[in-house]
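Everything on this sheet refers to the single structure shown next.
Removed: one protein chain of the complex. Kept in place: all other protein chains.
So that you can tell them apart, the chains are marked A and B in the order they are listed, and the count of residues begins at 1 in each.
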Amino acid sequence: MKLYTFASPATFYHLAGKLIPWFAWSAGLLTLWGLYISFFLAPTDFQQSEAYRIIFIHVPAAWMSMFIYLVMAFWGAIGLAFNTRLSFMMARALAPTGAMFTFVALWTGALWGKPMWGAWWVWDARLTSELILLFLYVGIIALWAAIDDVKRGDRAGSLLTLIGAINVPIIYFSVIWWNTLHQGASISVTKAPSMAAIMLQGMLVMAVAAWFYTIAVALVRVRRIILERERHTEWAKAILEGDQ
Amino acid sequence: MEWASWSEFWDMAGYGLYVWGSFGVTALCVLIEVILLKRAGTDTLRRLKRMQQWEEQ
Partner (left out) sequence: MHRFLLAVLRRDLTLAARRRGDWMIAQFFFVMVASLFPLGVGPEPDMLARIGPGVLWVAATLASLLSLSRLFADDHQDGSLEHMVLSPEPTVLLVLGKSIAHWLIYGIPVLLIAPVLGIQFNLSWDAILVLELSLLLGTPILSLLGGVGAALTLGLRGGGVLLTLLILPLYVPALIFGAGAVDGVMTGTGAEAHLSLLGAFMVLSLMISPWIAAAALRVSLE
């Protein structure tokens, strides 16, 4: 069996169906383990007291928001280069979850910032680029929603993802640059708590949980997209008639 | 174990609002996404089935 066969929507539809429960259950169990570490194993931070426990969710969410964007850009590039339908569908399936994690990163960042910096929001490089990342996600999803034609939508969305992927590092560095020049206005940011091994472990567990969750959700979404696009093929008709 | 009692656990040394606000909203986001996904899935299935029946007639 060649790897290429997995790229056929029919095979992938069934494979994804088998994989989803594994990823979903692993994500659930890892979340429980991560929460246990976050609240019961990780010690109180001497500087930030208990408020620092937000990092167990903030940092993984921020990682995922950027990582999902890169994966979307990767699938988009593959789709544009090799004209594989499935990669466009993967890119589409990932976007809403990416936007969700970006929102979570911003929300938890604000709730962490208030007790630590005394402000809900500072125009700090990371927060600002995260906000712009959210705008990019919203733009891409809006573009997909506006284009009815499947083929055009796939390609247009991927092109926008790619130009965004080139732009995100530039935005990040320009905001850092801008921020250093506005020291007077910004609040001095307290350093992240010195990273104990158990804290790093907690963040990693939560990050893997978020990753598995993303895979599970994206696979569910991609199955729906496949069925929608392949509904005229024999195998899809069989599925639609099968479970009544 | 860090916590002497449940009330201390919920209080989070006075930062309860921030900590539980973060974890709660995240849980809510995940929950909403899963519910929307479920609903979109059944909607799509129903729509596709109806379209297929309509086409076969």
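Convention: contacts are C-beta pairs under 8 Å (C-beta built on N, C-alpha and C of every residue); 3 or more make two chains touch, one makes a residue touch a chain.
Nothing here was measured: the structure is a model prediction, and the numbers come from that model.
Shown chains touched by the hidden one, complex as a whole: A. Although one chain is not drawn, the whole complex shows that of A:Leu15, A:Val138 or A:Leu204 it is A:Val138 that touches it.
Shown as candidates are A:Leu19, A:Leu41 or A:Ile147; the residue that touches the absent chain is A:Ile147.
With the whole complex as reference, residues 80, 132, 135-136, 138-139, 142-143, 146-147, 151-152, 155-156, 159-160, 162-164, 166-167, 170-171, 174-175, 177-178, 181 of chain A touch the missing chain.
The rule is simple: only the chains that are shown with their structure count from here on.
Measuring from the averaged C-alpha position of chain A to that of chain B gives a distance of 16 Å. Considering their complex, residues 1-3, 9, 12-15, 18-19, 21-23, 25-26, 29-30, 33-34, 37, 40-41, 44-45, 48-49, 51-52 of chain B touch chain A. Of all the residues in chain A, the ones that touch chain B in their complex are 39-40, 43-44, 49-51, 53-54, 57-58, 61, 96-97, 100, 103-104, 107-108, 111-112, 114-115, 213, 217, 220-221, 224, 227-228, 231, 237, 240-241.
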